[in-house]
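Only a single protein chain was left out; the remaining protein chains are all shown in position.
Up next is chain A:
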Amino acid sequence: MSVKMYRTQARVVAGVCGGLAVHLGWNVRMVRGIMIGASFFFGAGIVFYGWLWLLVPLEGDAPEQGGRLLDADGNPRLALFRPAPEAFEKDNSGNSNPARKPVPLGFREVAIGGALVIAAFIIFGQQQGWDLRLGTLIPLLVIVLGAVLAWMQLDDTRRVGLLSATKMNTPIAMLRLGGGLALVITGLLVIVAGSGSWTLLWSSVVASLAVLAGVGLVLAPWALKFWSEFQSERAGHIKESARAEIAAHLHDSVLQTLALIQKSAHSPTDVTRLARAQERELREWIYQDSTHKSGALVERIKSVCAEAEDIYGQAVEVVAVGDTELTERGNALVQAVREAVLNGVRHGGTAVSVYVEATAKGVDVFVKDRGAGFDVRTVAADRLGVRESVVGRMQRNGGTAEIISSVEGTEVRLHLPYEATATEEAK
């Protein structure tokens, strides 16, 4: 089963059944059988077929090519992550399973078979005594056949490209167009001429409208084609400008950083710091989610962690669950977090994990490092860092701070209940 449906190139008429079979993961014969079977119920199968034919793109058509510049989630891929074009060609050839090559079934055979089936159906119907009105049915069939002939042209032109299509330089193409037009017009004329009971004026109006409609029907593929060409052209432009933007961004940021890294290759700390800062910046740029509405608290915590990362060249991983608006007390919390993180990277000297959980009750922040740890009681009184900036600040704002330290590392646990619950407790 595949997510997006395409009409297959290995086709008998328009590749709808094959594409549907791939899409649903069914056997293509089964799909064809169902489609043909459904056609006998007021032509539902035919209508459905035509509908899919119109709306589903052909495999390997222009939109898919564009899609390759996008990753699995539709985000633009960076050029770095985009494989060379040759790889795609190889994939495509690898994709076309030789076992599913088109059955060498000529259109003629299909047409004859189809005509025979329809004829059998009509004869069967007449034997059953149904009022089939052959005078209407046969012209209708002729119209359908003409339209199919004309529309089959569309896929051919899609493949050979617009220019050769408009030139119409192959005799077969001319024949198809002419034949389609002739059949449709004849069919319509027969229908119109058959309705002799109408007034002359009325019938001529209907006739001209009908002819116009027939011509429209035949020309519609070209109109659609032009429209889709126009669309893909426009999409191409948009993609091109997106790429230009990405290129400009990469130049401004990544290339500069790479140059700096080369210059400071002697210092691992500098290299790590530069790489981390660049990574963070690039991530922010790639994964910025414009639809995701976030409160300001997590953002602030992330930015103070980034600052600590820049100063000491140690990774600070922030994992956040939920988010909330940034209040004045929240600001105090952020400052306490900053102090705790700075302590972690400074004294712990290892990567620091920060976990923020904003729930309905309050905000919890955990800052963990894997340094040697320290004894909280032995911290000198003049060392304001922990005592004042973390514990004191949290207490002043109605929160709590706890520091657990062992030889395996230190964890600072900060809790800040929400204003509402805090005032309720006060009452």
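By definition in this document, contacts are C-beta pairs under 8 Å (C-beta built on N, C-alpha and C of every residue); 3 or more make two chains touch, one makes a residue touch a chain; residues count from 1.
Operating definition for what follows: contacts and distances are computed from a predicted model.
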> When you check the chain that is not on display against UniProt, which of "Aspartate carbamoyltransferase", "TAT-variant-translocated molybdopterin oxidoreductase", "Carbon-monoxide dehydrogenase medium subunit" or "DNA-binding response regulator" does it turn out to be?
Replying inline: "DNA-binding response regulator"
>> Please identify which residue in A:Glu229, A:Asp270 or A:Glu357 touches the non-displayed chain.
In response: A:Glu357
>> Using the document's definition of touch, tell me which of A:Lys368, A:Arg393 or A:His415 contacts the absent chain.
In response: A:Lys368
> Considering the entire assembly, which residues of chain A contact the chain that has been omitted?
Replying inline: 1-4, 67-68, 70-74, 77, 81-83, 87-88, 91, 94-95, 283, 287, 289, 315, 317, 319-322, 353, 355, 357, 359-360, 366, 368, 408, 411
